[in-house]
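Please read through the structure below; I'll follow up with questions.
Here the complex is missing a single protein chain, while all its other protein chains stay put.
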Amino acid sequence: MKLSEIKEILKADLISGDNNLDIEVLGGAASDLMSDLLRKPKEGALLLTGLTSIQAINTSVIGGMAAIVFVRGKKPDNAIVSLAKKHNIPILSTPFNMFSSCGRLYAKGLKSITWLS
Amino acid sequence: MKVRDIQAEFSLEVAAGSSGLDREIAGGDCGDLLSDVMANSRAGDLWLTIQSHQNIMAVAVLKDLAAIILVNGHRPDDITVAKAEQEGIPILLSPTSSYQLAGGLFRAGIMQKEE
Partner (left out) sequence: MSSLIKEFKIKAKDFIHAGEGSMEIRNSLKSLNLDADIIQRVSICAYEAEMNVVMHGGDGIISLVLDDTGVVVEVMDDGHGIDDINLALTEGYTTAGAEAQQMGFGAGMGLPNIVRNSDYFKIYTEKNKGAYLIMCFRLKNKIGKDCQGRLFTIWNNNKRDGES
């Protein structure tokens, strides 16, 4: 699913990554706790999280994730945005909560990224 | 919809609190930051999380949640199980990811009325 479509489904603001809206995301992954995401890498995943910390970016970089959506209307600070830009990871922010965000994307066909292979 | 209906439809294991399976579900929540869940969850929510320690019961009781579902194969510790039994709030278990389960629950009609 393209990031532009995700942005629309989630009525999200694009915080950074204007030129990345055409990228394909392979599946969804939702978590506030980073270690759970690091059990296995998640190449091409869309990370949905409420954790606005540098560690969300570090985890996404290490895990190979394609983009991040901050849920619950959360907006990252400048340091987080800079780090994401440096690693070319687009960031969105949606007013919906995590459950609703997952539900809406799933209903439109974005499957879960393979969790434990 | 009752917790029992979801438990049956998604074949979720009941880890504790079976006395509460008839609790009504009002909506769904996903999250592992306890302060966020305290701030944003609503009475009657089904809460999907990977947090498995006793503090989740404090949140569930204070917010009058319908049930807790531990996802990704996480299991509650003994103290958490005991508290769930005591409070009559079910803890259900799912081997799937929260994204996947939230997707399925949403499709099954679990959502807040105002959405």
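So that you can tell them apart, the chains are marked A and B in the order they are listed, and the count of residues begins at 1 in each.
Definition applied: contacts are C-beta pairs under 8 Å (C-beta built on N, C-alpha and C of every residue); 3 or more make two chains touch, one makes a residue touch a chain.
Since the structure is predicted, the reported quantities are computational estimates derived from the model, not experimental observations.
Student: Using the document's definition of touch, tell me which of A:I9, A:M34 or A:L48 contacts the absent chain.
Tutor: Residue touching the chain left out of view: A:M34.
Student: Looking at B:L34, B:V61, B:A82 or B:M111, which makes contact with the chain not pictured?
Tutor: Looking across B:L34, B:V61, B:A82 or B:M111, the contact with the absent chain belongs to B:L34.
Student: Counting contacts across the full complex, list the positions on chain A that touch the omitted chain.
Tutor: Listed in rising order, the touching residues are 32-36, 38-39, 41, 49, 51, 53-56, 58-59, 61-64.
The working rule: only the chains that are shown with their structure count from here on.
Student: How many Å are there between the centre of chain A and the centre of chain B, using C-alpha atoms for each centre?
Tutor: The computed centroid separation for chain A versus chain B comes out at 23 Å.
Student: Where on chain A does chain B make contact in their complex?
Tutor: 27-33, 36, 48, 50-51, 72, 96-100, 102-107, 111-113, 115
Student: Going by the contact rule set out above, which residues of chain B touch chain A in the complex?
Tutor: Residue list for chain B touching chain A: 27-33, 36, 40, 48, 50-51, 72, 96-100, 102-107, 111-112, 115.
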